[in-house]
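Pasting a structure here, questions to come.
Note that one protein chain is taken out, while the other chains of the complex remain in position.
Should a chain be cited, it is by its letter among A, B and C, assigned in written order, with residues numbered from 1 in that chain.
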Amino acid sequence: MTAKRHIRQDTAGEAGILYADVRATTDELTAPLAPEDMMLQSMSDASPAKWHLAHTTWFFEEFILKPRSASYRSPDDRFAFLFNSYYVQAGPRHARDKRGLVSRPDGQAVLDYRRFVDDSIQRLLQEDRADHVEIAELVELGCHHEMQHQELLVTDLLHGLSYNPLMPTYRDPAPCPVTDEVPLTFTRHDGGLTEIGHDGSGFAYDCEGPRHKVWLDPYEIADRPVTNREWIAFMEDGGYATTPLWLMDGWAACEKNAWDAPLYWWEQDGAWWSFTLRGPQPVNLDAPVCHVSYYEADAFARWAGARLPTEAEWETAFRNRPITGNFLESGTLRPLPGGSPWGDVWEWTQSPFSPYPGFRPPEGAIGEYNGKFMVNQFVLRGGSCATPVRQMRPTYRTFFYPHQRWQMLGLRLARDV
Amino acid sequence: MTAKRHIRQDTAGEAGILYADVRATTDELTAPLAPEDMMLQSMSDASPAKWHLAHTTWFFEEFILKPRSASYRSPDDRFAFLFNSYYVQAGPRHARDKRGLVSRPDGQAVLDYRRFVDDSIQRLLQEDRADHVEIAELVELGCHHEMQHQELLVTDLLHGLSYNPLMPTYRDPAPCPVTDEVPLTFTRHDGGLTEIGHDGSGFAYDCEGPRHKVWLDPYEIADRPVTNREWIAFMEDGGYATTPLWLMDGWAACEKNAWDAPLYWWEQDGAWWSFTLRGPQPVNLDAPVCHVSYYEADAFARWAGARLPTEAEWETAFRNRPITGNFLESGTLRPLPGGSPWGDVWEWTQSPFSPYPGFRPPEGAIGEYNGKFMVNQFVLRGGSCATPVRQMRPTYRTFFYPHQRWQMLGLRLARDV
Amino acid sequence: MTAKRHIRQDTAGEAGILYADVRATTDELTAPLAPEDMMLQSMSDASPAKWHLAHTTWFFEEFILKPRSASYRSPDDRFAFLFNSYYVQAGPRHARDKRGLVSRPDGQAVLDYRRFVDDSIQRLLQEDRADHVEIAELVELGCHHEMQHQELLVTDLLHGLSYNPLMPTYRDPAPCPVTDEVPLTFTRHDGGLTEIGHDGSGFAYDCEGPRHKVWLDPYEIADRPVTNREWIAFMEDGGYATTPLWLMDGWAACEKNAWDAPLYWWEQDGAWWSFTLRGPQPVNLDAPVCHVSYYEADAFARWAGARLPTEAEWETAFRNRPITGNFLESGTLRPLPGGSPWGDVWEWTQSPFSPYPGFRPPEGAIGEYNGKFMVNQFVLRGGSCATPVRQMRPTYRTFFYPHQRWQMLGLRLARDV
Partner (left out) sequence: MTAKRHIRQDTAGEAGILYADVRATTDELTAPLAPEDMMLQSMSDASPAKWHLAHTTWFFEEFILKPRSASYRSPDDRFAFLFNSYYVQAGPRHARDKRGLVSRPDGQAVLDYRRFVDDSIQRLLQEDRADHVEIAELVELGCHHEMQHQELLVTDLLHGLSYNPLMPTYRDPAPCPVTDEVPLTFTRHDGGLTEIGHDGSGFAYDCEGPRHKVWLDPYEIADRPVTNREWIAFMEDGGYATTPLWLMDGWAACEKNAWDAPLYWWEQDGAWWSFTLRGPQPVNLDAPVCHVSYYEADAFARWAGARLPTEAEWETAFRNRPITGNFLESGTLRPLPGGSPWGDVWEWTQSPFSPYPGFRPPEGAIGEYNGKFMVNQFVLRGGSCATPVRQMRPTYRTFFYPHQRWQMLGLRLARDV
């Protein structure tokens, strides 16, 4: 997780509204799940839904209630150990990849824990206290933390359900509407000396700053992400079997994992299908391609005679453009409407996740910081249909390893002028 | 699983009583479990309780109802795929180690499936049919199959719960009574030309026969299994660190897994504790040692100046002795009463699991046969506190790999005269 | 390695002649090798030729010269560490699989070491000493130890050379003569109570005894090993793709290693070829099949409607039959002459390598003992074209893991009557 950088000077009332809203959204997300579904952990990168529910709750308990509320008593002191993602060094029996083996407390006990903490937080926010601004800021941070886990909750769930030969539906099994193909166009940017990074107003994570100067050569960037239609053309042209298109490590990953299509895809009677949160669905040709790794995105861009943008190019191009995230209504990727700029799918950039010049991880911060992840990962920009709209901003940097595919990861092309 | 060798010529009525009894016992075993507990799969050797419930039910459906009942309709045709342990070649997405990822059908749906098959079987047994003896035999076989899974169900559950830092209790958390130490004595057998193997009366698995001649030199065999008290003496004498006591492969396993005590043991305030189905319990010094591998048992025997018995020695010594299995009342290992002969813990023999002379796997048998396991495993004799009493007979051969420890595995000493 | 069981009461003169003969044979075996060839180590199961040369020499130094010759000074004290197969616990930098990284001492230095020890041993044998019988016995043991390493030296070398795309020839590149097909016939044995194991006259290893009684049911055993012609029929019948023919662990090994023919075979222009010590050679249809694992041998026997013999059956059948080992003249497998009984290829038995009744590893023995290998391996009987004739006797038990193939391993069929 991540430490805050700037928190709005919110009033306690606003914090309480945000808190109630975010917590209710999490509950809505798990409403369709059986207790058994909430146990699924299909790999160590993913966590069970029950763990997400408990961990986000523990965060409020650990960093707000325990240090600030003299009267607070945890319903079970052992939860701090069970649901603390930070104590990874606590031994193999409680390693990250064993979260799916914690059958007790059961799902109902975790929901009770959530309600208990909810009540305590709302009571605390209503108290007349000297530190009410700090508390409001901490609540805001906890809400952003929980929103990150909302996205993980559904993508981890999709991965877990994908191992069930019955291919169960999470919700909303109706197929997505089919729309017209959107032609691929590019917008030119002149570059020059510019600034990127968060400017200090509104919430942001530490790694989004400091705002700093960067020189950009002129470039073009596509007006929409790459679509499934284009990806199938790459596949049909032998993209997954053409070594020179790939980075050396990418080719090794492609061979080792026998990649020949995006994650969750299969061919059936001459058509491509995909396993989604809506269950099995025909691949929608004009929706953005999703569940591709950096290695695949990079190979595709080379095949297309283009390249991935840098994060500075991306931010410069989109900092003044509206977003189109639509999580709560869609649950899966819709076809792109004409002119849809960004927010349907995370977009790989060619930028390794590195510190901005002058970056200092916060001292004495809440928990750990983004800094320790600043190696071997690549930045993605934008946001996906699984990202809460409140989380989307042009300076947001998410990051994954170049082989990972289980998140909602796609790409957009760029090219030199 | 295993094919039958000899089935009692039972009447349909007796089969129905056996069936009802065995099925009710399985239900009793899972009664204390939450839906979440029934999902636990902690390694590929183990299966979730829910899978055991469904797989044993599928067995009756597949081998009796589908081929013999014209009117039978499965409540869900996909269960045959999901709960068939035989279709291992069905691909990685439904590999054996992914059984814990089948959240749907949920626990209730599996219980409904059990009830549906129960009704169908009992109705079939009451029909006036030409093949009623064959059906009764198949029902008996299915019941023995289910009894094997009853033992696996609780041992797999224990393994799954052991990863929970809260160390949950399965049931009956009261500690076991403490008794007096039972001295170690041996009984001498003269050996000579003898016969072992099942003689054809009553139920047995194919691998228990043919009954055949074997020559035995004179030997002595202990009157009780090795106890925890003796095992601790081995540990305190440096048994786990003394290379020459170990087989070469055993030493490699010991080092790789950092074994220094039986599975589930830990030291606390100078005393040894063990995680059991009753939750954490102090190690009962005069109970038989349990959860030790063949490698450990072999090293212990060498340390004790003795050896493990062969399976022929074991069978010859115990074929006329009463048993002491006590699963439903104990749920864990009690201290040994004086003179308790066998049935508290499985006993490693030095005999690799090989075919008896003249063994032929049954043709066209139900499912697969024991024959394909006849390599790299060792025979254990007896039975444990988790073994249904009906399963215990002196000719029964169970078998595990020499590194495995999660079953209720102990040992008894033997020596040359 | 192994400790002796019975040593002939030889005179020093006879020991000296044996010593000179065995050592000269080893030198002959390495004569065709370049210094670079002597470095090859292609897997941890195999050792470089240089290591074999040095290790067998170290054996005489360590167990005879150092304890018995007051005036002996090793040419380099560090050789005891480098060439001692027993100090496996000396740390990762000198692990067994790093023997190929010991470039110094170089090949010439190892040959000088051999000569130095040769002179010292011969001088010691000529001394007038009270312990001359013991010394002669130790020299005989060391010679048998070196003969074991002669076989390993050439089979390890074959494995090492097989990684060279140039497929180099060890020696004698002429093809083997082609002969007529020998029909497959069986000889019947009545079984009954019999005895197997070494009877105490002549040299034998500890694991060949004690001689002991064993009951055998009547059986038939083939008069020659399985040939390449028969193996190809198995392959053409889909033997490598027919799961039910295989043990479960065997099938897993077959799939994991993508076995579809014996080791070193490939198909070229419709014919099968094999890489041998004579370089690439067409597979000789009537030579015994070689380089097959236990798993393959077992599957073949099942396919052929037969089984592998037990070691007791094998020994009973062949204890009075002459052998046909022919290492020094052949260097590779010749076609079987009519009536050739055994000694061309090691023959897998269905017997796990277990202690005979009453077996006790020798106390205070030279080095370690066979006992520690008595798990997870299977006995082979006979001997191969790479086995020194002096090593072949009907009681000899060699043993390998069921997946291993790089030795000269074949099979012979047996069946119940």
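By our rule, a contact is a pair of C-beta atoms (placed from the backbone, for glycine too) under 8 Å apart; a residue touches a chain by one contact, two chains touch by 3 or more.
Given the structure is predicted, the values throughout are model-derived calculations rather than measurements.
Looking at the complete complex, one finds that the omitted chain is in touch with A, C. Taking the complete complex into account, A:D249 is the one of A:D97, A:D190 or A:D249 that touches the chain left out. Contact with the undisplayed chain is limited, among C:L161, C:V226, C:L247 or C:L263, to C:L161. Interface note: of C:D27, C:D106 or C:D119, the residue touching the hidden chain in the full complex is C:D106. As for the chain not pictured, it touches subunit A at residues 89, 193, 212-215, 217, 243, 246-250, 294-295, 298, 350-352, 354-355, 357-358, 372-376, 402, 416. Contact residues of subunit C toward the unshown chain are 34-40, 42, 50, 78, 81-82, 90, 93-94, 98, 100-107, 160-166, 168.
By definition in this document, only the chains that are shown with their structure count from here on.
Centre-to-centre spacing of subunit A and subunit B amounts to 46 Å, using the average Cα coordinate of each chain.
Between the CA-based centres of subunit B and subunit C the separation comes to 39 Å, rounded to the whole angstrom.
Annotation: 59 Å between the Cα-based centres of subunit A and subunit C.
Across the assembly, subunit A contributes no residue that touches 2 or more other chains.
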